[in-house]
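The complex appears here without one of its protein chains, the remainder shown in place.
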Amino acid sequence: MNGIGVFVCHCGSNIAATVDVKKVVEMAKLEPGVVHAEEYQYMCSEAGQERIAKAIREKNLSGVVVCSCSPRMHETTFRKCAEKAGLNPYMVEIANLREQCSWVHKDINEGTEKAVILTRAAIAKVSLNTSLVAGESGVTKRALVIGGGIAGIQTALDIADAGYEVDIVEKTPSIGGKMAQLDKTFPTLDCSACILTPKMVDAAAHEKINIYSYSEVEKVSGFVGDFTVDIRKKARYVDMNKCTGCGACMEKCPSKKALSEFNSGLNNRPAIYTPFAQAIPNVPVIDPSQCLKLKNDKCGLCARVCQAGAIDYKQEDEIVTRKYGAIVVATGFEVIKLDNYDEYAYSQSKDVITSLELERIMNAAGPTKGHLERLSDGKAPKNIVFIQCVGSRCADNKGKSYCSKICCMYTAKHAILIRDKYPDVNVTVFYIDVRTPGKNFDEFYRRAVEEYGVNYVKGQVGKVTPEPNGKLTVHGVDLLDNKQLKVEADMVVLAAAIEPSPEVRNIATMLTASIDTNNFITEAHPKLRPVESPTAGVFLSGVCQGPKDIPETVSQAGAAAVKVIGLLAKDKLLTNPCTAKADELLCNGCSACANVCPYGAISYEDKLINDHGIRKTHRVAVVNSALCQGCGACTVACPSGVMDLQGFSNRQIIAEVDAICR
Amino acid sequence: MQRLIDRMKELLADGTVVRVLGWKKGDLGYNPEPHFFNSAEELDDFIYDGFCGANLSKYMIKGSNLEGKTLILLKPCDTYSFNQLLKEHRVLRDKVYIIGVGCKGKLDIEKIKAQGIKGITSVKGAEISGKCDELTVETVYGEKKVAYKDAMLERCHVCKGKEHKIYDELLLDSTDTCDGDRFTDVDIIEGLTPEEKFEYFRKELSKCIRCNACRNVCPACSCRKCVFDSNKFDSEQKANVDPFEESMFHIIRAFHVAGRCTDCGECSRVCPQGIPLHLFNRKFIKDINEYYGEYIAGEDAETKGPLTDYTLVDLEPGERR
Amino acid sequence: MSSTNSKTAAAKIAEISGTNPLKCMKCGKCSASCPAFEKMDIKPHQFVSYVVNEDIEALAKCESLWYCLSCFACVERCPRDVKPGKIVDAARQTVVRQKGGNYLSANEIPALIDDDVPQQLLVSAFRKFRR
Partner (left out) sequence: MSINQEFKPKIVAFCCNWCSYAGADLAGGSRLSYPADVKIIRVPCSCRVNPMFILRAFERGADGVIICGCHPGDCHYSTGNYYARRRMTLLFSMLDYLGIERERTRVEWVSAAEGVKFSTTMNEFVSAVRELGPNRRLGDLRCKD
């Protein structure tokens, strides 16, 4: 220990007005270990920093206390300054004389007395500081994207374009996600498939992108830069390498009773199927719950018609283990179940549909070949009613508390498309509020009203009753007219809330990422780090983080990609040196610390310990400093105080306590 | 007891175990002590009677480091401690063969003395095979009778039950001894004013001589080096100077075993000053049960302890449920 | 009624009904669901804003109190858990209590019942008039 230098900042008059800085310097000089103390107008200025550097060099200081503003403001500044002068940056402590002293106290005597004590505590702490060196860990230059919707595809493309390898894991047989199911997109009304499928093809063709379709993430271990992931490739019963995608098998398959997931269950698909014509990969899968061969060993027609010999009924799930440097969650959303909204007769009438179902009905490749017709009798509807906010913005326990964000716009889109194609159809929209923030969004909604004559009525619908004549009576209210309305409709479209995909819970647990009460993954900071999860190396893309439309999803996907690229571009990651560390000599190996570690950073090893010449094998805790974030939960769980936190050690904090209570 | 000895010899003979961890006769007939018996011959000094209150599970930390398997005798309450040690990886299951022995309540010689009986030479009626309802105390002044229950350790009056939570085999019968509520004393203290509470504990704790017997006997205090012996917190062992020194020691000791303490009562049993140390542990146990749901440490070797666990809706500090 | 009085009256209604009228997002689902809407001078959704605006005097005088069927469709369907029906009910209670008596006494009821009276009416009548 060579000696501590104390540097008291006036911060202009910010500190000096309520703290007698000369007195602080004087008192600091009396503290044990202090060999240098001075004051200056602005310590953070270049001249101020030069004073610190000079003192470090000339007096060969072993520790520095800067009495200035909050460490949250300038701790890094002073650490860098010390480092440049040849002192370990972690030998610097800050006494917060501005935010926590001069700015809150008015009396100069009181302020000075407290400043002296705070300085004393910082001196006591710094005298126990140890030099810390940030550790390094390697980076596997490959990223994993979980989810192959527009969010996942865009993230993967952006990462791959930067030259890094990306794997996409998609649970369904094809990438494309919800966007592939949409007919047109707002507010430009361009065809969804026309803008999405080229991206899907790009992703499939990209030499840096590898798609695991019909696969799920099974297990994740490791940490930022070095994740190990087990991927379960579900048995397709079709050999990906042999299949030519001719489609003969699907045509011939006699089991055609399964509901098409892609068409929202509005029509049927065969047991061997691709979800849709432009599926990528264009290799069918056999649904084992439907296939006659797999169920009771009959049929086998597909194998017989397959000229490539790609059908393999014996195929089994396969687990692939791969290493990644970063993981992006892009698991997307589902439309909520409408069981809690029986008043809207969704389960009673085929003509009450969700908006996503309407997308399929409007789509030329959909169950009605794009003709707007009632699912009950195939007749063209004359009156269509849209009901907004079904299950969104609820404070009861039936629905979701949040606004699903996309419904106002897609309803305006649907209304415009219908009025455009079928001018004689009356469209009524019951709304609570119309929310259209976004470029050209409100203009789009106004066009629906002003150009297309869509009837917007403010007021939520109370109930929908199916009538014996096949019509639907919508019991609504016009709050602006203060009138109850009964609207006769041929079709009712519900703007049902969206919710995160159910598997996100499981994935979040595997990634130790936290999720909120609505199952959306929590971002590291709601404003400043919106695409990162609090777990290092895990990033968020798309609706898994919160409701979003396509443009927003694509921007966020790009942002997540940039974060991933920034990570993968590094050869080494510097780790926070203020991590926990166990004293192997005395560790009990009791597991208390590992039980409370939120990062899984603590493991146990049977180590040969040399205890003053006595060699014994003990079970001891080992902290992975790349994983440890330095919270200190383990240090308190440890009964013998063997687990300590570097930079905030037990003895350092005790020294501060003692200095304050002296 | 002969059955027990025969069985132990059998297990030694067939090589299942290489030693026995049990109780050895003391010099006074009422002070047996824990002992590792390394051969069948040594077992001549073995005893298991009403005075064998000592919980042997902690000795298995040492036993786990010895060559070969150890036969350990565990009373029902000792099995909780053993499970807890197993959970904390302090003992190894495959290094031990457990005979769960029956228990009819354990005796406290101090309780006999407290009845004004002096000059005790021996006590009869404490045999495990007996009925355990009356003790005959031989003293230099003649024979005295004491009801077995009146000489029982406090902890046996609030016994957790006579079921062994872990064992390889069971031997000997038990009798239920529970006739009290273990939280009664805690309730009483909780009802006092701050002044009265402070006075009570000051009076009790000022007796503490920091002999560390409570810590050394405690099966949960199994750290290889106790914080009070190390410099980890600048808290090394030192002579008591002021009343708070002991309070600090005892609060921290109780806190360190909170959620791990099985309420085996050894701390109070061994305290030479008779400080009711279990009152600290039971306060934590009571709070844990009330705030976080019933939890019995050592009931199994897997469940997460209450202090290494949480729920999103836990009670706020200072709030009462 | 002075402003402090109306404040207390509004608080009283919130208390009796056990609901928080501030949670209302003015969607109107209550009014859309109400079978007695046409007869009401103050509509169910307005009831909520009257309480928010502390105009309890108007509520006490309104016809709606006696037209509400207490069918609780609005309570069931309110997405914000504001339960307008309970608010109407609470407002009615404050009026009934002030008048110092019930609209009907239990003894008068048997004479009024004939075979055509649905049981639900009896139940809701008790709910409305007897506390």
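Note that the chains are named A, B and C in the order they appear, and that numbering of residues resets to 1 at the start of each chain.
FYI, contacts are C-beta pairs under 8 Å (C-beta built on N, C-alpha and C of every residue); 3 or more make two chains touch, one makes a residue touch a chain.
Owing to the predicted nature of the structure, the values given are computational and were not obtained by experimental measurement.
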{"item": "Chains in view touching the one left out", "value": "A, B"}
{"item": "Hidden partner chain, touching residue among A:Val335, A:Leu573 or A:Leu645", "value": "A:Leu645"}
{"item": "Touch with the omitted chain, as defined above, among A:Val201, A:Met240, A:Leu480 or A:Val657", "value": "A:Val657"}
{"item": "Full-complex contact with the absent chain, from B:Ala13, B:Ala114 or B:Leu315", "value": "B:Leu315"}
{"item": "Hidden partner chain, residues of chain A it touches", "value": "70-72, 96, 98-101, 103-107, 110-111, 113-114, 117-118, 121, 514, 534, 578, 596, 598, 629-633, 635-637, 641, 645, 648, 650, 653-654, 656-658, 660-662"}
{"item": "Chain B, residues in touch with the chain not shown (by the definition above)", "value": "186, 189-190, 192, 194-201, 227, 233, 235, 241-242, 244-245, 247-248, 251-252, 254-255, 258, 280, 283-284, 287-288, 291-292, 306-312, 314-319"}
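Methods note: only the chains that are shown with their structure count from here on.
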{"item": "Approximate Å spacing (C-alpha centroids) for the pair chain B, chain C", "value": "65"}
{"item": "Euclidean distance of C-alpha centroids - chain A vs chain C, Å", "value": "46"}
{"item": "Of all residues in chain A, those that touch chain C in their complex", "value": "343, 389, 393-396, 398-399, 432-433, 458-463, 475-477, 479, 482, 484-485"}
{"item": "Chain B - residues contacting chain A, complex", "value": "65, 87-90, 222-227, 230-235, 256-257, 304-305, 307-309"}
{"item": "Residue ranges of chain A in contact with chain B within the complex", "value": "583, 586-592, 595-596, 604, 616, 619, 637, 639-642, 644, 650-651, 654-655"}
